[in-house]
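One protein chain omitted, others in place.
Our next item is chain A:
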Amino acid sequence: MGQIEWAMWANEQALAAGLILLTGGIVGVAGQFKDWQFAAYGIDGESLIDICLLEYPRGKRKNKGTSIDRMGQRYLTICVKAFGPLTRNYFVRAGLHAVLSIPGGFMLPTVLGCVCVAIASLIYLLAAIRGEQWEPIMPQVESKQRPGESMKEPPSNPPPRPPRRAPEETARGCCICQPHSHLCQLCLRAPPRGQCDQGFAQSNNCCRL
């Protein structure tokens, strides 16, 4: 399991937990349960901070290339990035979540949210122990060079052909390789005489791999 980034799962768990905590808080307030004031206030406020600011922007994956960001997370990424090491370090996040979960334990509607946030905190602790860090997903600079501004789409048809010329040598070559162009369609390089420079040997008039 070498390539797992626990922080990714911790992030999903924390986001879900924040929502659950929020729902519990709303139920507590709307139903006017006992103790609703001090628990619900803290919870609604804290879970909002939790969800909106901290957990919504997804971090960048360390190992593989593509990181999928959530819709509209760009602005929050900037906010979260501004806190520097406080948000980058997962030990801090683990501690923060652990502390935020405590007020949830005081009334029944928010107990579930409390336990879920605590679990997220534990997973973040695991991520932190393994040395993971939160990296922001910044918008990519378009670095690929498109050949020529006029070509917007890759060609969908083969290029036009000049008129046929008489074959200079006996028709030898690959059934895939075209004898006149000496272009092996598999390696897309012009093979030197008799052999593809990719090492594809020719035999029986066919490119064999």
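For this structure, a couple of remarks:
Definition applied: a contact is a pair of C-beta atoms (placed from the backbone, for glycine too) under 8 Å apart; a residue touches a chain by one contact, two chains touch by 3 or more; residues count from 1.
Convention: contacts and distances are computed from a predicted model.
For the omitted chain of this complex, the UniProt record lists the protein as "NADPH oxidase 2", which is one of "Dolichol phosphate-mannose biosynthesis regulatory protein", "Transmembrane channel-like protein", "NADPH oxidase 2" or "Methyltransferase HEMK2". Contact with the omitted chain, checked across A:V29, A:L76 or A:L108, is made by A:L108. Per the touch definition above, the residue from A:I20, A:A40, A:L54 or A:L125 contacting the chain not shown is A:I20. On the side of chain A, touch with the chain left out of the figure occurs at residues 1-6, 8-9, 12-13, 16-17, 20, 23-24, 27, 31, 33-34, 58, 61, 64, 68, 105-109, 111-112, 115-116, 119, 145, 147, 151, 153-162, 164, 167, 171, 173, 175-176, 178-183, 185-190, 205-209.
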